[in-house]
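Showing chain A:
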Amino acid sequence: MSYGSHRVLDGLSIAVPAGSITALLGGNGAGKSTTLSLLLGFVRPNDGRVTVCGVDPGVEPDHARGRTAYLPENVALYDHLTAVENASYLLALSGNRPSRAAILDAFAAAGLQERAWDARLSGFSKGMRQKVAIAVAWLREVPVLLLDEPTSGLDPQATADFNALLHAIRVRNTAVLMVTHDLLSAVDVADRIGFLERGRIVEEVAATGTERFDIRALRARFGERARAA
Partner candidate 1 sequence: MSAMTLIARDELRLMRRNHVAVTAVLLLLLLTVVAVATAWTHQQGIAETRARHQRAANAAFEAQPDRHPHRVVHYGHFIFRPLSPLAAFDPGVDPFTGNTMFLEGHRQNTSNFGDVLQSSLLVRFGQLTPAFVLQAAVPLLLIFLGYGAVARETERGTLRPLLLQGAAAWSIVLGKLAALGLVAGVVGVPAMIGFALIAGQPGASIGPIALIIIAYGAYLALWSVAITLVSTLVRRRRDALLALLAIWAVTVVLLPRVAPDVAGQIYPLANRLQTDVAIARDLRWLGDSHNPDDPHFARFKADVLRRYGVTRVEDLPVNYKGLLAIEGEAITSRLFDRYARESYAAHAAQNRMVLGFGLLSPTIALRQVSMASAGTDFGGHQRFLEQAERYRYDLVQRLNQLQADQVSYADDTAVDAGADRRKRIGADHWQRMPVFTFTPPTPATLVAAGLQGLAIIAGWLVAATLMLTAATRRLGAK
Partner candidate 2 sequence: MPLWMHEAQLLLRSRWAAAALALLAILSAAAVAAGMAEIARQRGAIAAIAPAQAEDIAAVRAFVDRSKDGGQAAYYSFHPTWDAPSPLAFAAIGMRDVAPYILRVRALGIEAQIYDGDTFNPELALPGRFDFAFVLVFLAPLFTIALFHDLRSGECEAGRARMLEAMPGAGRLWWRRAMVRFVAITAALTIPFLAGAIWSGVAIGAIILIVVVAALYLLFWIGLAGLVSSRGRGSTANAATLAALWLVLVLIIPTLANVVINRTNPVDEGAQIALAQRENVHRAWEIPREETMRRFYANHRRWSDAPPLTEAFHYKWYLAFHQNGDESVAARVRAYRAGLERRAAAANALGWVLPSVGVQALLTRLAGTDLTAQLAYQDRIRAFHRRLRAFYYDYVFYDRPFGASDFDKAPRYRATG
């Protein structure tokens, strides 16, 4: 994958199985955003193959997007609408018409406080907005969830809430891919972490045992690589 003469992704190969959370970890310019753009069908690869549930998003973007939920780094919604209206609108855009009760259930599951349900979004924190967006993704029951720096800027409590929610979503056999530059947030929830550098995966580690990842070891290796780059 390249923009002009600059190759952004080069030989990237990654598979995200259903019911798992994969984190792509990388610094600025490593190719995280481009990976998401490929999966969303915003850009098409020069060569190689991208499939989402067997569909090429570059060829059939609507099919791919119908199976995908995407949360940008800063979930921006409509400030002049209430949480329920926002959810209802976004769901309508993707062809879903859930009842109000279903939306409220999803809000409750996402941990959005009850008093916020019918409040206008102006004044919502980033965490609250994210919960609305997660509730929407939840109700869409899509098999793929793409997250862009989901926990950056969240306070520790909100991060913990979010991670718990992510587990609940994984349990529904959803394939989750998150891109982040923050090792800690990846370590917290991911089953697998891919280190992305100059457009390729330079290292991949999987969670093992109850400790899952050896953070010190990862940080040491990741820091080395970053310095070498």
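As a selection rule, all candidates are chains of the complex that A comes from, given by their letters.
Going forward, contacts are C-beta pairs under 8 Å (C-beta built on N, C-alpha and C of every residue); 3 or more make two chains touch, one makes a residue touch a chain; residues count from 1.
Owing to the predicted nature of the structure, the values given are computational and were not obtained by experimental measurement.
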Request  = Identify which of the numbered candidates 1 or 2 touches chain A in this complex.
outcome  = 2
Task = Can you check the complex and tell me which residues of chain A touch candidate 2?
result = 40, 42, 61-63, 65-66, 68, 70-72, 74-78, 80-81, 85, 88-90, 92-95, 97, 133, 146
